[in-house]
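Could you have a look at this structure, given as structure tokens, before my questions?
Note that one protein chain is taken out, while the other chains of the complex remain in position.
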């Protein structure tokens, strides 16, 4: 993981700080997108847990470590178990191929930083 | 959609025919990968329906029309409702951006070819 | 180009029809995203012409033919000249590599379908 | 495959025609890139056959059907055998995942259009 | 940002050092590509400022932090204002989706390292 995300704490701090800076930039399109992004994962026809799993797998096949970190944390908060995580990882790996493996390693490292569900 | 996938029927025919040709190629790595690909979506810690939704969203953000067609069909077979489809589409759209929109159009067109859940 | 986009006319018809279907799906996140997408290209600190060029190059390096078609048309409407188009194509080609070439071919074919600026 | 590439003949015709149109556009950066693209695959420290295989696998993991068609033809011309093709396909599939499968189907269909090596 | 790019100064140092090493490698295709890459952003039918904005947005949707850093610096040198930057960021975000957000955070952090335009 990069320096601004070396630990979960560093990731959260940098994320919070820069999100604030971006929103203060005052660009209406960007600010509305951020609101939309939050809204998309709320309970709906699919529940929040399923949506977070969708976000996690999408982040893995697109290979975005920060996005993976975010959704690993949120999935855990929604009660995703270890075996469920690995089932989701398996889909990401089969769809996205070995290019996903380095991100899988970092996802599992993140998971180990969190308290068990 | 491309000519070999102009209708769901044409897609299925071409897919079936070429999968057979590929497996007859006799490459062990490829043949094992195909087996693995099937296995990954079977009921496990996550059920088949959730896994197919994961496959659908992964296919949408990676923008693979044939993969989307396949998972739209499988999701419908697993009982995914229209509102659940749209919730999954929304995650794919927010994660992947407007570049996903043309594939969303074709996904909805496919959905209209299928009997309702 | 795929069958639903064989001509500019076919592309426009399919796009219009499916956008209507998607919006009628009634998913709030998706509908708001569509509104945001339109808004992003309006005159602001950067004018609409520059923004459409940004959308064109982004679509080329992400290799989305339908998105390219859309922005080629919009750029022409904003008065982008042939030489300006080729300058933008050159950036897309150098950033994205030879993998962009097939999309460049189709972009130029689209350009030839349009009246000159 | 898209309409402009429904057969190998259609692909070659469209490619030839549009490459001419692009070069006549007279953008120096683009024209030099095209020259560079040709040059990169000539015999060097690695021979042309190996380089074409590299181009093929790169095209498969980036999922560009036209690029795949081009390199399948060139690989055959350089004497790549069926079993060597399948070994290269296997690397592309393992690195790129199941998202590569639809392109693999079309690659094998292209291969069947060509005389055996 | 990765360790070799923790600060703008570290990024510049590593970039300079490795570019020199690469050019000394003496591969004609690579060396010509580097020349082409520089040439593509010079004033032409589109001016250097517009071209750098195109390079910036292309880098953001392809999610390359080092490329983003380079173009943020160059855009600033060409006089891009904060509000223009945010307009360009908004296009990148809408086209590329939330997967662009972590790169947007780092782009804004880079911008804060630079003197105002």
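Per-chain numbering from 1; labels A, B, C, D and E assigned in written order.
Basically, contacts are C-beta pairs under 8 Å (C-beta built on N, C-alpha and C of every residue); 3 or more make two chains touch, one makes a residue touch a chain.
Note that this is a predicted model, so its numbers are computed, not measured.
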Neighbouring displayed chains - absent chain, whole complex: A, B, C, D, E
Listed residues D:22, D:90 or D:107, member touching the removed chain: D:90
Options A:26, A:79 or A:102, residue touching the unrepresented chain: A:102
Among D:5, D:18, D:61 or D:111, the residue in touch with the chain that has been omitted: D:61
Sites on chain C contacted by the missing partner chain, in the whole complex: 61, 93-100
Chain D residues that touch the omitted chain in the full complex: 36-37, 40-41, 44-46, 50-51, 53-55, 57-59, 61-62, 67, 81, 83-84, 86-88, 90-92, 94-96
Contacts of chain A with the absent chain, listed as residue ranges: 1-3, 6, 63, 82-83, 86-87, 89-90, 93-94, 98-99, 101-102, 104-106, 108-109, 112
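Just so we're on the same page, only the chains that are shown with their structure count from here on.
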Other chains in touch with both chain C and chain E: A, B, D
Shortest walk length in steps over touching chains, chain A through to chain E: 1
Turn needed to bring chain A onto chain B - CA fit, degrees, nearest 5: 180
A-D compared against B-D, more contacting pairs: B-D
Intercentroid distance (Cα basis), chain E paired with chain D, Å: 30
Mean-CA-position distance for chain C and chain B (Å): 25
Whole-Å gap between the CA centroids of chain B and chain E: 36
Residues of chain A whose C-beta touches two or more other chains: 29, 33, 36-37, 40, 58-59, 61-62, 67, 94-96
